[in-house]
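Read the structure below first, then the notes.
Heads up, one of the protein chains got dropped from this complex, but the rest are sitting where they should.
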């Protein structure tokens, strides 16, 4: 994996992660530290899944 | 009058459940079953049981139709194969 | 009983009742459209009930239905593509009507709850609902090319 593709992959995952973390903040009713940590973790997992799904459909 | 929405939900469940029994073809039955799932979820909601309604939505909207239609597809493929060989 | 639950009862009785009739009778192309509409109408009803009972956590039900309802229609569109290819469903009018009803309900609820996180959640549900049902309707009318298996 060249640095360029690695950077692109990181950018794709980060973009999904940011969007999904915002979605988590919309879904929950009260914000506290633990809630943020769990949300960031769940959004990270979903972001990795989003990239894997995109690659599975349309190639790397 | 206060329970109008409960009566409507009960009637929907009774109607869709009867239709699910009356329809004979499994594919069409799966369609009616999907609507029955939604009606049941609404009934559970109006009876203030949202946890059960959520279970019903999760299972009834995708999982049950998918399992049924995959089974129908398998059975049909086997039938086609048998038909070709005879 | 307040205006919200009364409207929900009307949507359920009129809308979902009609789709029940559509799904139980007629040709296959009408039945799949009716199945899609049943989730498109039940989801606004659940939102109205959530507001009527004054229970914001009930919005989760509508959220799950807005996500999974169109996916359920995709199941039918995908696995019945062979049967539907010869006789594709045409239901632009009712689909857009249901989408309009969903959007109207979401907007009315947004006005009722006022700006805030709850309103953003309602808008997310509304976007998923309307977008999902339009895509599911598109999938029914020729979203999948007929293949022997796959």
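First chain written, first letter: the chains are A, B and C, and each begins at residue 1.
In this section, contacts are C-beta pairs under 8 Å (C-beta built on N, C-alpha and C of every residue); 3 or more make two chains touch, one makes a residue touch a chain.
Just so it is clear, contacts and distances are computed from a predicted model.
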{"item": "Missing subunit (named according to UniProt) among the choices \"Urea transport system substrate-binding protein\", \"Sodium:proton antiporter\", \"Formate hydrogenlyase\" or \"NADH dehydrogenase subunit L\"", "value": "\"Sodium:proton antiporter\""}
{"item": "Neighbouring displayed chains - absent chain, whole complex", "value": "A, B, C"}
{"item": "Hidden partner chain, residues of chain B it touches", "value": "3, 50-51, 53-55, 57-59, 62-63, 66-67, 70-71, 73-74, 77-78, 81, 85"}
{"item": "Interface with the unshown chain - residue positions in chain C", "value": "57-58, 60-61, 63-64, 67-68, 70-71, 74-75, 78, 128, 131-132, 135, 138-139, 142-145, 147-150"}
{"item": "Positions on chain A where the hidden chain makes contact", "value": "16, 20, 23-24, 27-30, 32, 34-35, 38, 42-43, 45-47, 49-50, 52-57"}
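As a convention for this text, only the chains that are shown with their structure count from here on.
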{"item": "Averaged-CA centre spacing for the pair chain C and chain A, given as whole angstrom", "value": "28"}
{"item": "Computed distance of Cα centres, chain C from chain B, in Å", "value": "15"}
{"item": "Inter-centroid spacing, chain B versus chain A (mean Cα positions, whole Å)", "value": "34"}
{"item": "Multi-chain contact sites of chain B, meaning residues that touch two or more partners", "value": "none"}
{"item": "Residues of chain C defined as touching chain A within the complex", "value": "56-57, 63, 117-118, 120-121, 124"}
{"item": "Chain C - residues contacting chain B, complex", "value": "1, 5-6, 8-9, 12-13, 16-17, 19-20, 23-24, 28, 31-32, 34-35, 38-39, 42, 45-46, 49, 53, 55, 57-58, 60-61, 64-65, 68-69, 71-72, 75-76, 79-80, 83, 149"}
{"item": "Touch list for chain B against partner chain C, complex", "value": "1-5, 8-9, 11-12, 15-16, 19, 22-23, 27-28, 30-32, 34-35, 38-39, 41-42, 45-46, 48, 50, 53-54, 57-58, 61-62, 65-66, 69-70, 72-73, 77"}
